[in-house]
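Every protein chain except one is present and positioned as in the full complex.
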Amino acid sequence: MIKLIEKIEGEAKLNFSFKEDKIDFVDIEFLQTRSIEKILEGKNVLDALVINPRVCGICGHAHLIATVEAIEDCYKDIKISNKAKIIRELTLNFELIQNHFKWFYFTILPLFGYKQAILKAATPSQLMGKAIATIAGQYPHTSYAIVGGVVSDITSMDLIKVKQYINETIRFFEKNMLTTTEDILDCNNIETLLTQKGDLPLILNNIFKNNWEHLGKSYDRFIAFGENSFFTKGKSLKTRRFSNISLGEVEEFSSKNSYAKNVTFKDTYFEVGPLSRAIINKIPLIIDTHKEYEDSIVSRIVARVYEIPQLLNHTKKLLNQINLEEPSYIQPKIDIFKIISSGSSAVEAARGSLIHKVNIENGIIKKYEIITPTQWNLSNGTRKKLGVSQKAMIGLKDEKIAEIVFKSFDVCSVCTTH
Amino acid sequence: MKQKMKILWITGLACNGNSHSFLNYPYLEQFLNDFEFINHPLFESAYTLEEVVSNHIACDILIIEGSISSELFKADLNFFEFIKRYSNIASKIVTVGTCATFGGIFKESEYKDISGLHFNTKNLLQNFADIRHKTISISGCPIHPEHLANTLYAIKDKILLQLDEYLRPKEYFAYTIHNGCTRNEYFEYKIDNHQFGKKEGCMFYDHGCQAPFTHGSCNKILWNEVNSKTRAGQPCHGCTEADFPKANLFETKKNMGIPSFLPFGVPKRTYLTLAGVTKAFTINRLKKELFDD
Partner (left out) sequence: MITKKEQKKNDIIQCSLELFASKGFYNTTIPDIANALKMSVGNMYNYFKSKDILAKEIIKFISSYLGKKLREINELEISTKEKTRKIVEIYFKIALAKPEMIDYFLRIYLSNRDVFQDGCEGMICVNEFVTEIMIYFEEGVVKGDLRDQDFFSAFGLFMGYLGGMVFLKGENILPKRLDEYIDDISFNIYKALSV
């Protein structure tokens, strides 16, 4: 039976096959494409800084950062000030945070019978939007990160404003999502978390009540390519970690029936996203959750929501590290129109690793490749070799619970159908 | 209990940026008391997408986001059919975003004849001509949330809006992005030494800023209530205009030193005369940094 899933930043069709009252295969179909990689060919590479955020309305900022880093990688020895690096990481974090809030309050609540909490999604998102806009002019769709740094000449008053937005968002999180008796960042124990107040424990307890806590398990295989001051790159097979991974072994290929392409690393499907990052980063609470619940929907939900306070706390630290005396922008020594080179980048977007690769000839794009996190998680494999989310849905009793598992990956249809 | 106006919000080839921009509307709670969505890309709605395409559901306003094509399908219904059906049911149509209005970035995607609802870049289309009288365009990539919210309230309160040639409310689109930019003085006195990463300087001369010839209100109603691209140091890329995106967006095209595109309505001779006059003088204050000791 075919189920049209909507409100996943677009739509997708899940074609379920049942055998003995259980799902024995799911075909995932994405229904349209905007051919952005083709649109980029032949254009001035700097125009990609304006076009690429429009891949996605909710995670376009990640595309901006991935774009500017891919172009800078073409230079091989370009200088970016530390100030510009930190600022870029700051605004990207703000986008991750508002993505997670939106996913929880728009997508997760209704799956468990609760009304969508639009204002609970909008309030912290607006705060994070203001934080980004204070630095980058507006949100969504800014192109403030340019080759050589950032355009913004921020002041200490700007940083004070940004800090206020972060603090307000922390207060909002603590009041609504998770109210803990001790510091949330010291929480290492899933059992303790379940006893606290807030919308997160509410949903988790709902999962336990329905006996769904072990559903949605897949390969328990994780990967993350983006590296910054908070995330490290690497892969993890269950909890066996390896740090040596290379973009060269990532392969993208077309899948039957769908406009979305599949992605593998060394010919293997991997999960990306907050759970993946937390396992690789050895975050105590998530390691504890994973011990008991492996890569089930519980672990995915906890990992995603828990990234919010971690990132909010980390962005405050980053603010203090900014040295305003440094230049925001350093003009590259070589004119982009003289560059014939290729470059690539990987950033951690809200839903997982986002990879950009570009080939330029005299400043004009010859080829551009974008691999989005949802492509990783939702690769449409075959019965013989299932994709990550496909495996997670096999064996489930009905399409309603399958939808919960599907959405626990936080799907972005527009990204996937770029 | 007062009746909420019913809106159907559909998306063609879109990134959903307009939906997410609209989430930044500060008075969303009040808005949701006054309007309800029979379907929306993000919000829970009374009907699923499949129910909407299989029926004729009553609605007052049809909102279209994203570029359109006759080759596009939504929940197995041809998108043009979808638009035809609901534009007959709704009494007002709003195209939200530059894609839905003019075709935008995705007009180069690989479907047949991609365009906005009534315009393909600057060209008026014959398609859907019969519903043009019902349409209001709100261009922008993305739209400003206030533009949409206030337009919907105007529709609700039956206020007749003055529209420009592209059906955009003059309240917002009669201005240029240049109005209200904090870098105006550098423009006025033709100080063309802008460098990125500096709060001083005007980006029109060398760095591709299209603000003087782009319609919109970014520097009048700020973004996210706090800022704008040009104030932050990024040139305006003309995202509300019919031909967005142009090419080489970070450079100012010049012909023998004279910018190709001049501020709206300013004749070439006028511009050059003024430029000649101001270039003859040095204004020391504007040559220094703003926070100079």
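Some observations on this one:
For clarity, chains are labelled A and B in written order, and residue numbers in each chain start from 1.
In this section, a residue touches a chain if its C-beta (ideal position, glycine included) is under 8 Å from a C-beta of that chain, and two chains touch if they have at least 3 such contacts.
Given the structure is predicted, the values throughout are model-derived calculations rather than measurements.
Within the entire complex, contacts from the absent chain reach the displayed chains B. The hidden chain makes contact, of the residues B:Lys2, B:Lys112, B:Arg269 or B:Arg285, with B:Arg269. With the whole complex as reference, residues 254-258, 260, 268-269, 272-273, 276-277, 279-281 of chain B touch the missing chain.
Note that only the chains that are shown with their structure count from here on.
If you average the Cα atoms of chain A and of chain B, the two centres end up 27 Å apart.
Only residues 11, 13-21, 23-24, 26, 28-29, 32, 41-44, 48-50, 72-75, 105-106, 108-110, 141-142, 195-199, 218, 223-234, 237, 239, 245, 247-250, 291 of chain B touch chain A when the two sit together in their complex.
Interface residues of chain A, counted against chain B in their complex, comprise 4, 6-7, 9-11, 31-36, 38-39, 43-44, 46-47, 49-51, 54-58, 60, 102, 106, 110, 115-116, 118-119, 121-122, 125-126, 129-130, 132-144, 146, 148-153, 155, 161, 327-329, 331, 414.
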